[in-house]
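Below is a structure I'd like to ask you about.
Yeah, one chain of the complex is gone here, protein chain that is, but the others are all in their spots.
For chain A:
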Amino acid sequence: MTSKTPVELLPRPANVSRRGFVGGLSAGIFGAVASEAAGAETLADVPDRGPGADLSAHSERSRFAKLDRIPEATPGKRNVDPGDAINSKTPHQKLVGNITPTDLHYERSHSGVPDIDPAQHRLLIHGMVSKPLVLNVEDLKQMPSVTRVVFIECTGNGWENWKKADPDVTVQNTHGLVSTNEWTGVPLKFLIDLVAKDKGSKWMLAEGGDGAGVDRSIPLTDEIVNEAFVAYGQNGEPLRPAHGFPMRLVMPGFEGNLNIKWLRRLKFGSEPWMTRWETARYTQLLANGKARQFQLRMETNSVITQPSGMMQIQPGYNRISGLAWSGHGKIAGVEISTDGARTWKPAQLSQPVLSKAQVRFQMDWAWDGKPTKIVSRSTDDHGNVQPDRQSFIAAMGTNALFHYNAQQTWSIDEAGRVRNVLA
């Protein structure tokens, strides 16, 4: 933060107390518990210091910070019994910075989370190779490693808003299927050299050890060969089971389903296999009845997380903050409109801005108390601009169901209520 704080920059209307505006923001970041607790009117009200709890084997989150994902069955079927859920969404409205906490990284599985003993897990690499190999986790840990901050995004992210906008949803509902973690593992290139891949092999099948045996055909472009890796580490620790323990493929910038979890097989071949996932499932049905296939890269995207759906703001100073990301590379800039996409102002990006990772953006804003709409628009270093909803739907129709990256608009009424709208 610079010495010029936002408070100095922008005069606050006299009718808004500091307590009111802090309370509004707190509800977003710390959740219901913080706003229920009695506040400290003066410093004398702040509880005395004293000896705290014993140290422990691992650090738990404060009981005052309520952070939970939302298990979901299909669009609109939320907070379901975990046994009925097919995904679990990240609470972006309560997070700060660029990295998603490990336990809040979104989760999507197609046959539950297998309980894998790493001592018994094996990775088979075979097909068009000279030296088919069987590897275990310890073998991977012995190899040269890369560590990289990467977003992973479910192709279904944004599925709430394809056909209509439910006003009573949060950004967790609309955009909770993307998260950013630091992943550690072995470069795919190293494994390719190890098994002496045939030069004629241009495709790779990656298969998981889950009940569904999820498998995808991956084109071995230079970019993918140079950037993909088999990860065993997540934010400095072993992968969590929900995220692929003991090993998963990480495909920076590519759709979540390609980042095969519980990886147990890499097979090299000459053509794609046309698995269920790349034919019947993760393809984009256009209005004319044809479907786009092999739309593997995630698009240039952004969303305002603060203030966002179901929050309430006060007139005067407000800080707008959100996340931007692109499967093409780095975010070059984010613009924010506070007048329904009529005029735009550049937002600040939180460093570091990393390729194929989410980055936080922010901007000061003085709300005049009149109903309006706020929206963000990102541009990446390849010149891709996040589309407005109208042109996006004109190109994709409303049946595609995957790869939604239209600009997200939040409406604000005269009472400061923030609601989801289409534009």
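Just so we're on the same page, contacts are C-beta pairs under 8 Å (C-beta built on N, C-alpha and C of every residue); 3 or more make two chains touch, one makes a residue touch a chain; residues count from 1.
Throughout what follows, contacts and distances are computed from a predicted model.
Chemist: One chain isn't displayed here; going by UniProt, is it "ABC transporter permease", "Cytochrome c", "Stage II sporulation protein M" or "Luciferase-like monooxygenase"?
Modeler: Options "ABC transporter permease", "Cytochrome c", "Stage II sporulation protein M" or "Luciferase-like monooxygenase" narrow down to "Cytochrome c" for the missing chain.
Chemist: Considering the complete complex, identify which of A:97, A:132, A:236 or A:371 is in touch with the unshown chain.
Modeler: In the complete complex, the chain left out is touched by residue A:132.
Chemist: If the hidden chain were put back, which of A:111, A:147 or A:348 would touch it?
Modeler: Answer from the full complex: A:111 touches the omitted chain.
Chemist: Touch as defined at the start, partner being the missing chain; which of A:76, A:219 or A:371 qualifies?
Modeler: A:219
Chemist: Tell me which stretches of chain A touch the chain missing from the display.
Modeler: Output for chain A: 110-111, 123-126, 131-136, 139, 142-143, 193-196, 202-203, 205, 207, 211-213, 215, 219, 221, 264-265, 267, 269, 271-276, 279-280, 283, 285-297, 398-399.
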